[in-house]
Each structure stands twice: as C-alpha cells, then as structure tokens.
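Below you'll find the structure, written out as structure tokens, and then a few comments.
All protein chains but one are shown at their positions in the complex.
Right after this comes chain A.
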Amino acid sequence: MGIEVVVEGLTKSFGKQNIWQDVTLTLPAGEVSVMLGPSGTGKTVFLKSLIGLLKPDRGRVLINGVDMVNSPEREIFETRKLFGLMFQDGALFGSMSLFDNIAFPLREHTRKKEAEIRRIVMERIEVVGLLGAERKLPGEISGGMRKRAGLARALVLDPQIILCDEPDSGLDPVRTAYLSQLLIDLNAQIDATMLIVTHNLDIAATVPDNMGMLFRRELVTFGPRELLLTSEEPVVAQFLAGRREGPIGMSEEKDAAALAAEAADPRTRANTPREIVPQLEPSPGLPARRAAARRRERVLGMLDRLPPAARAAIERTYASAPTAPAMPLPAAGSGS
C-alpha cells in the first residue's frame, strides 16, 4: 500500500523571489492527486521539494516519519528509494540505451541476476508500450517515447509514491488519454500514492481522487476532486474552464483595472456550470483500486465540512454507482 505524504507549511524562495508559501496538504495513501496551476507557479519546484531535490526555506515533508527537508542526508537517500519520479522530459541518461536506463535502478539497488533484471525491465517496457525500442539511445526517439521510458524507469523498483511532472506535455490528446488510463491502471495494480503535476484539463477531470491548485504564491485549495470541480473560486473556475476572463492573466496575474473592466462586461457572466465527468476506472481484468474504497470512507467522513456544491457532487458520485462500471476512455481533447 502507498504511503501518506504530509506537507506542512512549506515555503520556497529563489533569492528574493517567493515561489509559494505555507503550502500545507496531505496526499492520502494510495490515492491519485493532481496539482494544477498556470505555467510558472512553481509546480515542478513543489514536486522537487517533496523529494528533497530542492531545499525549501521552511516547512516539513513527512514520509514514514522522515522529514525530506531537514533529516540527515542518509535518511533522505534511503527514503528516496520509495519514490518514482517521472521527469518532464524523461531525464534519461543520454549515454545509455533505453534498456540500460530502465535497468539502472535495479542494477544500483538490488542484487538481482541479469536474467531477472531483463525480465522485469522488459515487462515495464511492455507496460509503457516501448517494445522494440529498448536498444535505442534516448537521442534517437521522440519526446513522447522518452517520457514513457522515464515512466518505466520510475516504475522498476515498485515505488510506493509516484510523482509525475507534466506527463502530458509534448503528447497528443490520444496518447494523453492512454497515459491517463495507464496511470489509473498502475494505481490499481500497485496501490501507490500518486501526485501528478499538470495543467491538462482532461487529466484533471478524469484521473485524480484529489486535486489542488497553486496560484499567486500559495495553495488555493486542496481536497477531493469534487471540491475543485464545483468550486466557485474565480481562479479555479477560470482555470478549469480555460477562459481568459478571471484573475489569471498572460503574465500570471491581471491588474485590478483589467479585472474591474471584465467584471463590468455582461458577457463574462455567462458562466455555464461544469458537469463532472466520472473518474476513470481500471481497465477490465485488473483488480479494483483499493484506494477507491479508502477514499470513499475518508470523503464521506469529511462531508459535513465541505461546501454544499461539493457535497452534492460527492453524494451523486457515490449514489449513482456503488461499484462503478468500467468506463471507456473519454473523448480526448474535449477540455481545452
């Protein structure tokens, strides 16, 4: 089962520039969470802070009792073995073939025989659909393939926490939809805690159990997906609708004058309510996600603390399908 990740009061600056401050959230064990945010709000920095690659100025990240910010180097290195991180462009070793790249963690951390390594690696290569390309160098394949190879490498050590940095960037909508399904299938198979950082609306609408959003140097909200999908918060609503009208401007924030002008314009009020797309289910033949049951328990428990719209949405979700039927892939590219 996955491991809970507790983030408390995390603050990060580069020099004088504050990236975000006082981020506090808990990634529930085994569930899939998505962190949204416009470009340049420090989503990748957040991901790297979780794993201890960047050192936040304040705050804690607790994993199994180890603080990834302040603990001794050795404990952080040990704890990192629980992680699988999929980098934005794969971050493969340029001098090694895909096979050696994916085998790298196994060769470093286990004493497995070469035959055993080969079996595991080929299995992962098949999962991400790269069979036949294992002898190629990272420079010889497309960006999407590099991404998938990066995912395969993140998976070989059976991580309990999987972090994905923009899994959709550079992928076409169809491949993005397949990747979404792949992530859900993985979650069903290994029950790992997952955090996906993205600004892709399809992934946000169909994959996660929980969602959060970073904007203006802080965490706007974090909670069950229904909470954000029904949110009246202008930033969240604007982002999920992919509109120009709202607090998010081209250069991150709009000035007050532009906002006032927008508010006065009657056309911008034509706000169609979003409908909540059902969450993806694991492919037929795979076990049900164990996290789903845990989440149901957890979310129903916190129901009275949620705003009415979110509560209603959650009640609808759980009323309509006690054991939800397997969903086909959603129409790709419909979000933006």
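Observations
By our rule, a residue touches a chain if its C-beta (ideal position, glycine included) is under 8 Å from a C-beta of that chain, and two chains touch if they have at least 3 such contacts; residues count from 1.
Just so it is clear, contacts and distances are computed from a predicted model.
The complex includes a chain that is not drawn, and of the options "Succinate dehydrogenase / fumarate reductase iron-sulfur subunit", "ABC transporter permease", "Acyl carrier protein" or "Putative tricarboxylic transport membrane protein" the UniProt name matching it is "ABC transporter permease". Contact with the chain that does not appear here is found for just one residue of A:Val7, A:Leu27 or A:Ile51, A:Ile51. When you scan A:Leu85, A:Val128, A:Leu151 or A:Ala177 for touch with the missing chain, the hit is A:Leu85. In the full complex, chain A makes contact with the omitted chain through residues 48, 51, 53, 77-78, 80-81, 83, 85, 87, 89, 91-94, 104-105, 108-109, 150, 153, 157.
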